[in-house]
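Here's the structure, in structure tokens; my notes come after.
A protein chain is absent from this complex, but the other protein chains hold their places.
All chains are identified by letter, namely A and B, in their written order; residue positions are counted from 1 within each chain.
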Amino acid sequence: MIPELGHFALIVAFLLSVAQAVFGLGGAARRDGAWLAAAGSAVVGQFVFVALSFGALTWAFVERDFSVLYVATNSHSELPLFYRVAAVWGAHEGSLLLWSLCLAGWTLGVVAASRSLDAPFRGRVIGILGIISIGFQLFMLATSNPFTRLVPAAPEGLDLNPLLQDFALAVHPPILYLGYVGFAVAFAFACATLIEGRLDAAWARWTRPWTLAAWMFLTIGIALGSWWAYYELGWGGWWFWDPVENASFMPWLAGTALIHSLAVTEKRGLFKSWTLLLAVAAFSLSLLGTFLVRSGILISVHAFATDPARGAFILAFLGIVIGGALVLYAWRAPRLASSASFEPTSRESFLLLNNALLVAALSLILLGTLYPLFMDALELGKVTVGAPWFNLMFLVPMLPLLLLLGIGMHAAWKRGHLLTVRSRLWIAAGCAIAGALLIGALAYADLRPITTLGFALALWVMLSSLLMPLARLRARQPLPAAVVGMVVAHFGVGLATFGITGVQSFKVEKDFALAVGEAASIGGYDFRFSALRDVRGANFTGVEADILVSRDGEKVTMLQPQKRLYNSGGNPMTEAGIEVGPTRDLFAALGDNLGEGRWSVRLQYKPLIRYIWLGAILVAFGGLLAALDRRYRLPARARDAQTSAATAS
Amino acid sequence: MKLPLRFLVPVLAFAVLVAFFVIGLKRDPGQIPSPLIGKPAPAFALESLGDPNWIVGPADFAGRPWLLNVWGSWCVGCRQEHDALMAIAGQNRVPIMGLNLWDERERALRWLADLGNPYVSVAYDPDGRTSIDWGVYGAPETFLVDASGTVVKKHIGPITLQVWQAEFLPLLAAGAQAP
Partner (left out) sequence: MTPRRKRLLAVLAILAGVGIATALAMLAFRENLLYFYNPTQVLAGDAPGGRTFRIGGMVTQGSVQRTPGSLEVRFVVTDYRNSVPVRYEGLLPDLFREGQGVVAHGRIDASGEFVADEVLAKHDENYMPPEVAESLHAPTPMQVPE
């Protein structure tokens, strides 16, 4: 009964999405207040019914209703409650419902927070978000219904993929989707602006906090995915340039360029067409990512179940939404040229370069991700693009970007007098280089150029970020949340760079065949395989090893990696033993019984790896602070006064 | 109205991309549409593989959904999908009839004896005439016929449990609800 109600609620939500689109866009075109009000109500209604539908599916999972095909395919009676709920978004159909819920939520937020927005404009924004909702709900109802019944009901489910039975990966999709879907808001604002042919930059001010919030979620989602891959996939890698990963990273790069571009458009009314294009691009890349991982068109070790029929639907949807937006852009953007000028060392200049470099990196990653597809379509062979290429291609634009970041932060708008901070920046640069050499020499006895450069750039960005608030405090200038957010986020970038340089330069990964009592040594640490025992969990059995880690004869820790066999389906899973420290991670994973009493063991020494995720968290936190800046929460007139005051400083 | 070329670049680039995606999607061999979908299953009455006196055909399954799996002992993919077929047969949801194609009785029977027999009956089609009626152009291929005798699905290439769950079961469930 409840699944049928869930299905029914989804249908009602779909109808309300249609109403939302019609009343929103139509009401704006007709300047009809009643229609516009109806659009707002439709948004509330849509959210309620999508939430009801989602609730029904969750209930089916919690109650172990194996008469629902989706539940039977992704759950099991022994699955703990937390994972029964997480299983709701564990596969294709449910994750689409999650997408739809996120979209309904963001739309509701926009409606609630934008009452002072010009009504027809608001109507258009709501209408466009409605069109996107229609697409996803129609997709579900037509091809991917989560509520299909299984008759007769299965006596037992096929269980949730053991890989997903993990806290980080369970919460990863909702956070990631909040990010992806949040970019739809910027997209809708951009399209509405293009439709109206607005010449002012008010839309930039409106869009910025929403975009920052979405970007923040996406940052956390990607970091979470990377962290999960590191400890759960058992092999210690933290980024693989896998198409599914790239599908989330590309919108992030576009989003980063977007938030910076929005800053310029908001403050100076410049880069309008760039910002609009980036807003369209960020969400388009989110949609593209959805297409790539669900259509079977790309080969990836972690793509969803493949189905080209669904792929065709998404492609059509993609064509309409993105194609439509880009046509709109081609038609309207030429009108929006701005005429203000700026100096070469002004902040605008730096942000322009920042955007160019980010877009360059994004384009290269897009090329590498799609190249196998082109080759296959042209029947030129089946290829994948190796990680080394991506590493190089990403590095090349990023090195100058990091350098310029440190300077650009201090550049003033329009005129860009760097004289006042110049001396301090030189000192910071000097300290950064010295620091990099010291770390390389003392901590790692390695002064390779690329490593030293990496450390130097990381320290440079961190020091330069700290200079900013110090200078302001000394001058007794205000330190609004937006500025603090920027500082924290940029510092986070430096910290992450620090971690990446460390781990990529100095990591050691080696496989060994060890018997109980034998030891191996990497990175200056000794790993002794001291014991092996059987273990048992709620839904698995397995073996656990004791690996005693010591350095210079002193005990450091005891790692306890496990090899599990899940009861349902007999899937083996590796649980790595990881020891976290301020300067390094120590990692051990258990392989197989090799015979003669030996087991294969993978040992890893991962210096500074935690700083990557710590840095990412700071980046996200910085975004949050910036989004919560008071000036976005003030009514329009006071906001304009604040903006001009901030620009003058 | 001026339209500088650079503003057209994004939409043109996107159009090219979509074109590649369309080509890419079409190339999936498992999804080449069959003209038989939605039509009544072609009738046949063939000797069964093991016993020439036993005649088998779609009429055996009138009123219930069933699977037709086209295979041969020479067929590499058939060997690969065999485990999945055995699992599907073990679920006892739908009977599977084999259509043994371009094969010799001895070899086919030995193949089944070695690997296991997921079929309730196997039709012997050594010259492929019946398979032509079904639009078969290779093996393995699997057809789902619903209770009214209409072909509702064709899968080209080895079948997996994934495909069974994602593509066949929903059709069976939908069919079970229809009058």
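Criterion: a residue touches a chain if its C-beta (ideal position, glycine included) is under 8 Å from a C-beta of that chain, and two chains touch if they have at least 3 such contacts.
Keep in mind it's a predicted model, so treat the numbers as computed, not measured.
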item	value
Touching residue (missing chain; options A:9, A:360 or A:407)	A:360
Contact residue for the chain not shown (choose from A:72, A:247 or A:385)	A:385
Contact partner of the left-out chain, one of B:25, B:136, B:152 or B:172	B:136
Residues in subunit A touching the chain absent from view	161, 163, 233-235, 296, 299, 301-302, 306, 344, 356, 360, 364, 368, 371, 381-386, 388-389, 392-393, 396-397, 511-513, 515, 569, 571-574, 589, 591-592, 594-598, 600-602
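Basically, only the chains that are shown with their structure count from here on.
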item	value
Contact set on subunit B toward subunit A in their complex	1-4, 7-8, 10-11, 14-15, 17-18, 20-25, 27-28, 30-31, 162, 165-167, 169-170, 173-174, 176-177
Touch list for subunit A against partner subunit B, complex	69, 73, 148-151, 158, 273, 277, 280-281, 284, 291, 295-297, 305, 307-309, 311-312, 315, 318-319, 322-323, 326-327, 329-331, 333-334, 370, 373-374, 376-378
